[in-house]
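Report on the following structure.
For this view, one protein chain was removed and the others were kept in their places.
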Amino acid sequence: MVTSYLIEKVGYYKVLIGLLLLTVVTFSLPEVVVSKYTFSAQMFIATVKAWLILMYYMHLKGEKTIGWSVLFSLLIVAFFFSIVMIDVNNFQYTDVSHITSPTK
Amino acid sequence: MGKSYFDETHCAIGHPKSTFMQWMLTVDHKRIGIMYAVVMFTFFFVAVAAALTMRFELFSPGQQYIEAQTFNQAFTLHGVIMIFMFIIPGIPAVFGNIVMPLMIGAKDVSFPRLNWFTFWLYIFGCIVALTSLFNFNISEGEVLFKFADTGWTFYAPYSLNTDTNVITTLVAGFILGMASILTGLNFLVTIHRLRAPGMEFFKMPLFVWGIYATAWIQLLATPVVGITLVLAILEKYFGIGIFDPSKGGDPVLFQHLFWIYSHPAVYLMILPAFGIMSEIIPAFSRREIFGYRTIALSSASIAGIGYLVWGHHLYTSGMSDTAKVIFSFLTFFVAIPTGIKFYDWIATMYKGKIILATPMLWALGTIITFAVGGLTGVTIAMVGADIHLQDTYYTIAHFHYAMLGGVVFLLFAGMHYWFPLVFGKMYNETHAKIAFALNFIGFNVLWFPMFIAGYMGMPRRYFDYLPEFQIYHQISFIGALIFVTGLIYMFTVLIRATKNGKPCGPNPWNATTLEWHLPSSPPPLENHTKVPYVDFRPYEYHHGQPVVKFDENMRRID
Amino acid sequence: MSVEMNTNNVLEGFTSSAATFAADIDQVLWVNLVLSIILFLSVVGPMLYFAVKYRASNVKDEDIENITHHTGLEITWTVVPTLMLAVFFWYGYSSMKTLRTMPDASNAITVKIEGSKWKWRYEYPANSNGYVHKLGGAFTKPVQDENGKVIVKGTMDKSALYVPVGTNVILEMTAPLGDVLHSFYIPAFRMKEDVVPGRITKQWFKADKVGEFDVECAEYCGTDHSYMYSRVVVLPKAEYEAWFNSNADTPKGNYAKGGDAVLQRHGCKTCHSVTTDKELIGPSLKARILTKEQVLDVIKNGQAKLGYDMGAMPAGLATGADAQEIAAYVAGGLKGKQPASFAACSSCHGEDGKGNFGVAPSLVSYDATLLRNVLKHGKKGMIGTMPPFPYVSDEEVSAIAEYLNGTK
Partner (left out) sequence: MAHDSHDAHDSHVYVPEIAVDREGKEHVVQGWQGDYEGGKLGFWLFMLTEVMMFGAMFLALTYYYTLHQQDFLIASASLNRWLGGFNTVVLLFSALTMGLGLLKMRHGDVKGAKLMIWTTILLALVFLGVKAVEWTAEYHHGIFLGLDALQSGNEHSKPFGQILFFGMYFTMTGLHGFHIIIGIGLMLWLLKRINAQKVTPDHNILHFNIALYWDLVHLIWVFVFPYFYMIGAGDIAGGVVHGH
């Protein structure tokens, strides 16, 4: 009983350290790396952090039904994103339209 | 015979003595289902009244009785009530609550108190919607009809500009959405956790499959419209800019977000209705259903594909042409599983013994009307055709055939089918059949001319129209009168039967699913006396008789 | 599907098909109709047949067969409909391709369209004289007698979209930023596309028949959505060219210049009554009757948008009972005894409150300055929001002012 408590506790701290490290990366990355990729890099790090939290803090590891449900909903969101983005990126009259032109 | 659920109940709080309080506080799924039905039914008649007002106004061109603004509020009221207060809670909240737990051998839903809370949340949402109807100008003693005039779609920027009570209506929509989410959540957990031992997913009755697929849509699509409504409210209050073109906001984004929910919502309505169809057809053909697995899986795939096709409402919205093509392509995939279901039902009738009792008549009638609704849906899923037909009466006719001729008809079928289960009494078959005939004829006379008017270019949401469309509107008006007569007739028959109907045993239809194996009729408080072990398929017949039989301890004796 | 045209038509042209691609769309619908009927019968036919053949009185219990699978059939009713759907998709897609592929701009006339609350406006490219045709305007609602019978037909005045036959026309469409969605729908051409504030959307057509065809608004846009008509007039090429290169307003003559016609054309009358005191969406323009609330609001908050020489009217010139008294007096049309507190106003608005030579507005009648500025900036006040009308010309403003004040 006590040992399992310790193991789990250590686990929490390990994840914490991982998350802290990633936060530091989040913070310092833009100063170091080429800025064009800042956005993607930031979102990538955030995804890794989210994964850590889901798996360890939220104990998703080993949950079958719940795991699939989460995955299913994420896939749906991903689909929403992709199609709506296809739409904005393919809108034919972006340059002439007031609200979609990049500069005011 | 023991006490029925009408005599005793569990309550969310305390042990009230008065019958009234016992109903208000009840956590029993059957009672909650009945209360939903009563409330929905009441609102429903408000919406029907709004519809009739529109039909009267449209009887001939020009202004007849009401002002343009009032007409616009009337169709908004009609749409909002029909969609958010009637058809979306609709079959899940009524029959999902009443029969789904019985069908899987559960004593109640997973979270009975949440179920009670959800019901009251729904009522609260309805009350908020009602408060948005009027503005009271106390100092001048005026009452102004100020219901939103945006259409049930609340398209920005019109909804942001109008000075009617849009915010209250949006809040009501949000609350009703929450109630819908919680219903779905409750059912999902119930179906996952509380099936009787031995009942695998592929041994569940098909109605439960319908509810299951629907629950996923309620859970994962509703939040999107919820947040869209919240964003619209924030936009109206604080001007965050997100849908306001003068700040760079894009009205088309609103349409995306709105239909991301509202398209799946139409499958949310139809899937449990299809479930009812799958119960009725084998029961009245006295034989096992054809293609059980394909029907079950098609429900799941309709729900899944339903998430991917919302853009077919945006064919003329100014969306990019690329997206139009993608959405048109994806939309057709919904028709395949739906078609499979239809053919499976027809095949179930083959070499059966078809009993044309009232529920079966409604079911077969629906096969006709929904086929029209679905096939015309396919017509407008073709981009080129929809560019002409979008926002015309063709679309209106399509979705009334789908929602009224599909969902509501099957709701009626279910009402006749489960009436003896809920009340332990039987209605008068002859009268019920006449009512069906009136409804069926009235419905078609009401809506069919609208396909032609739409094709000719009659736009929807028109207060006034050009004289060449008069004939269609007039035929339609006559249909509406027949239809409403039929409706009133039908309800009279049913309501009278709750008092004077002949008592009937627990299984008047010789049906097979678990809800017909209750110890008494109407069912007792905690459903089956004992939970059965389910090692059989849901629709097992032999020579027209149910195969599975139970003794009073719910042990199989066949 | 052709139907006898009603001779009382206000507008014409629904039933005919008059653009090069309209026939394509009709063909799509025909194909769809035929296949749909086949599919419909494939479901309903067997259903009715079984319902009769296997009716309860016709079947002995022993003859019931519990068939639950038939691989061949199941494949058939999955594959055949799928193929049909592929056909549908193809027709929908290819017809859309025709509809949505804009012709080369050099080979077409590009007309700018603006849809705004309840009127359509068209702007042509400059002609050989450098003159830019600007047409369009609001539809006049039909007038009914008390029995609901139409006594005056709705009319489009002369404004319409004039195009030559057999020529590509590209429509470049938008709506003002403060406005709402509309949809430019020509049923006879089988085409429509929404008009979105802040976005440009386009559609095109090539009319193959000379004639007049209706334009409807097919996206709900508020109270008078159902009166947002216009029309397309397809002219023989020569006639079109002659008009286009002239400075005449329309091929059929010039617009009436009178104030009433101008009010009509710009759609003022959908919001304002001119002949009665009735408040529609905005105040009646019969006389300048400010409501008590409006006056109080202006006294309290000042007024800066009217653009008189004085500049802004300061806020808080009068308070409490004084303000109430003034408001009552002004709202009453400056009739009766002038209250003493009105002195606070008369320094700018004149002793009688009827204005001061363009320094400050008259409180009972309209002058051109007031009109021009309200039209230029719009007006947001107690009653609601009036959209700006920046394109109304000075001449037109004078005509309106003259008309509005001449009738009193």
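Each chain gets a letter, A, B and C, in the order it is written, and its residues are counted from 1.
Here is the rule we use: a residue touches a chain if its C-beta (ideal position, glycine included) is under 8 Å from a C-beta of that chain, and two chains touch if they have at least 3 such contacts.
Because the structure is a prediction, the values reported are computed rather than measured.
Within the whole complex, touches from the chain that is not shown fall on A, B. Within the full complex, the residue among B:Leu25, B:Val224, B:Leu421 or B:Met456 touching the omitted chain is B:Val224.
Take chain A: the residues that touch the chain left off the picture are 1-2, 5, 8-9, 12-13, 16, 19-20, 23, 26-27, 30-31, 33, 35-36, 38-39, 42-43, 45-46, 49-50, 53-54, 57-58, 65-66, 69-70, 73-74, 76-77, 80-81, 84-85, 88-89, 94, 99-100, 102-104. For chain B, the residues touching the chain absent from view are 106-112, 181, 185-186, 188-190, 192-199, 219-224, 226-228, 230-231, 234, 238-242, 244, 246-250, 253, 257, 260, 530-533, 535, 553-556.
Heads up, the rule we're going with is that only the chains that are shown with their structure count from here on.
If you average the Cα atoms of chain A and of chain C, the two centres end up 46 Å apart. Computed centre separation for the pair chain A/chain B is 37 angstrom, with centres defined by C-alpha atoms.
Residues of chain A in contact with two or more other chains: 92, 98-100. Of all residues in chain B, those touching 2 or more other chains are 245, 248, 250, 321, listed in ascending order. Only residues 65, 72-73, 76, 79-80, 83-84, 86-92, 98-100, 104 of chain A touch chain B when the two sit together in their complex. Across the complex, chain A meets chain C through its residues 92-93, 96-100. For chain C in complex with chain A, the residues that touch the partner chain are 174, 177, 197-202.
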